[in-house]
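Shown here is a partial selection of chains from the complex, left in place.
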Amino acid sequence: MAEASQIPMPVPAPRMSRVLDAAIDRGPALAAVAGLLLLWQGVVWFFEVPEYMAPSPVAVLGAFQDNAGTLWLNFWPTFLEAALGFVAGNLVAILLAVWFVHNSTAERAFFPIAVFVNTIPIIALAPILVLIFGNGFAPKIIIAGLICFFPTLVNMVRGLKAVSPATLDLMRVLSASNWEIFWKVRLQSSLPFLFAALKIASTTCVIGAIVAEWIGSNFGLGALIIEATFNFRSPLLYATVFTAALLAVVMFALVSFAEAKLIRWKSSDIH
Amino acid sequence: MEQHTAAGNPAATPDPGAIRVDHLDVTFAEGTVVALKDVSVEIPQGAFVTILGPSGCGKSTLMRAIADLVPAARGAIDVQGQSPRDARADRNFSYVFQDATLLPWRTALENVQLPLEVGGGGDAHADPRDLLELVGLKGRENALPYELSGGMRQRVAIARALVTKPKILLMDEPFGALDEITRDKLNEEVLRIWRETGTTILFVTHSIPEAAFLGQYVLMLAAHPGRVKEFMKVELPPERRLADRDTLEFVQITAHLRKLLEEC
Amino acid sequence: AGLKTVEMQLGWLASNGLLGEVVAQAKGFYEAEGLELKITPGGPNVDGVGSVAAGRAEVGQISSSPSVMLARAAGIPIKAFAAGYQKHPFTYFSLPGDPIRTPQDMIGKTIATQPTAHILLKALLAANDIPEDQVEIVNMGSDMNQLMTGQASAVTGWLTNVAAVDVLGEDRVDLMLWDTGIQLYATVYYATDETIAEEAESLAGFTRATARGWHYVRENPEEAVDLLVVAYPNMDREAELRAVEKVLEFVFTDATAESGWGTMNRENWETQIAAYADLGQFDGDAPAVNEVMTLEILEMTADARREVS
């Protein structure tokens, strides 16, 4: 890395078929996944790890097959909770960030409280949430939302402030209202921060939905994880965890895709 | 320090439409950097004032103070009978910044349209496409800033400043990045706009001929600290053509300005 | 129509501790009592006591009897009114190479147990006059790894959790907590003082129907498991089929043969309270036995419960 002149030259890309492009793009990821699976299978075989400690990929695949129906059935509620929590949590975080950026007293007053609330373990909150919202979808969505909320708040506050003084001068001279500055400038320049936050949230909302199901649910991947854990159904446990992780990877990929579509400009100066 | 008035007549009652700068100090870094010291100047309604001065003498700072972008440490500024803040809120200014300051996610055309979308939009306004054509960017309306050359970006910023037909136009080295031909063309355009609209124009430049050719008045600032060196009327006919630059009067004026600048 | 809804809040996910209720639901036993039972799951961190105390649920089912005592001591106005498992299936599992058959075998050994079950081990040691410093207590989660890898001589779990027990193999050694002198109830049914006072009839109906359900499980274990798996499709039918016999051993004992399903013994509760008081588990004074449990509902339903057995 210490050698000079390794900066890749921006060569004009020959027009390849998009499909091929995409395949090459995913290639390393697929290779890495395949490699890890092989390694894992190898370790399990070599050390003769018993299945209840860590099942082999093959055993997990078997569990996927045996429990396809169960997994499918439990996937949907978790997906729903995660997706709605994602929307709700990020929306609230963005709105709060907008408020904080326009009102520094509000920021100073409520940011510490947001930090505080964020640290209260969900599980400690659970009994109260159950008391207030009962046992349906509502508390799960709230928990999933709560858990994505904070990173987005922090990033978005930072992002909305990441406007260059020169641009603010321009908007002042145009006598733009705070609302216009927000809409025409801050929002755009916060996008890199926002998308970083949404990427984080895309995985934490899944965690949130799962954790939320632990406060009492008969269905969903979280419930299945508890069931599998306490009944020593290791392959099912792993299959479930994988399903949840895949959900997160897909949501992450969707956010990355949206980012690539939305941020097409390049900054022309040092930021 | 005496008041530098337009006609060199300190007793004249201030024109209600003028920009009046009164014993202005501007400091930075908690008072340790004095950018402007005791600057007083009175700019008549509808005047075209060019500002000359060595690099770092406070030209941009003076314009920024007038536009309410930088606070006065001492002294007062009066813009058409209002405080700079109110004048700004009323959208009396357009400002061409020294850096083009385009929004990188907007195309050339969208950047020119920005003033129409914010701050109430303004009543009278020019057609953004016409303005882009005026500055020679027809056909590049949809280019993003990073796809434009330095001079092109500056021209977009000029078009943006003209789109609202402002009462006061503050131009900070607008033509610095342009070749002489384009520059000459735009010089004439600016003069035409000034004559036709009665806009008050403050125009920072580093080119002495440009200052003399464009300015009805030249404001010369000196450095360390930034202060008024001279505020002089350019004794040339108001209707100027590029060829006038080869006249003896013109050369005399530029020679005088060059001498002054050397003293700064 | 016209049925009174009774909500039962679990202290855990739905499990085979719920066989009787599921069967009674499916067979219409609750309807026959004019009730409609709604079962709300809890989870690893939701014991359900809050929901019951707040009146969100009328009936609670909690894993172990000490929770009721601790809640009462903390001022939460709930009382146990029936015991599902007559004996607590909490067990110390060890391997034949390093067996722990009696409490005395624990001396000098490392015992792995869940943090919340430390107190049970301490009670066990106290009841058997073993000083606490003679046994090393370490934490475990839900897995048996520490026993398998030799990090601990015994791990703990419920004997009814057949999947867990299977992991240890056929020849494992069991030491049931009940047999060491710490005689707790499991899957205890409780309600608030207020509910017990004002809705005794509903609770009695609930108890009668549940008792009938459990008897039906005893007669038709396979059908019962099928019903359970239909109601809770995440459960593993094979495992539950093997578990159901074990479960029934804890639900139906000599005591139930005499007094019917769900019976409780006041003296047993007093012993439990005393043991916990001795271990300093109550913040203030130990609760009185009548604050912790009531036989009222059992007495109201005594004939019916005996009848079905």
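Observations on the structure shown:
For clarity, chains are labelled A, B and C in written order, and residue numbers in each chain start from 1.
Keep in mind that, in the parts below, a contact is a pair of C-beta atoms (placed from the backbone, for glycine too) under 8 Å apart; a residue touches a chain by one contact, two chains touch by 3 or more.
The structure presented is a predicted model; accordingly, all values stated were derived computationally and were not measured.
A single instance of every chain kind is placed in view; the whole complex contains them as A x2, B x2, C x1.
As a convention for this text, only the chains that are shown with their structure count from here on.
Greatest centre-to-centre distance from chain A is found for B, with centres as Cα means. Chain A has the C-alpha centroid lying closest to the overall centroid of all protein C-alpha atoms shown. Once the centre of each chain is set as its mean CA position, chain A and chain B turn out to be 50 Å apart. The distance from the centre of chain B to the centre of chain C, with each centre set as the mean of the Cα atoms, comes to 85 Å.
With centres taken as mean Cα positions, chain C sits 39 Å from chain A. Across the assembly, chain C contributes no residue that touches 2 or more other chains. Shared contact sites, meaning residues of chain A that touch two or more other chains, are absent.
Contacts from chain B toward chain A in the complex involve residues 64, 67-69, 88-91, 93-95, 97, 99, 101-105, 114-115, 117-120, 144-146, 153.
Of all residues in chain A, only 166-167, 169-177, 180-181, 184-185, 188, 263-269 touch chain B in the complex they form.
Residues 50, 52-53, 70, 73-74, 123, 126-128, 130-131, 134-135, 213-219, 223-224, 226-227, 229-233 of chain A are the ones that touch chain C when the two sit in their complex.
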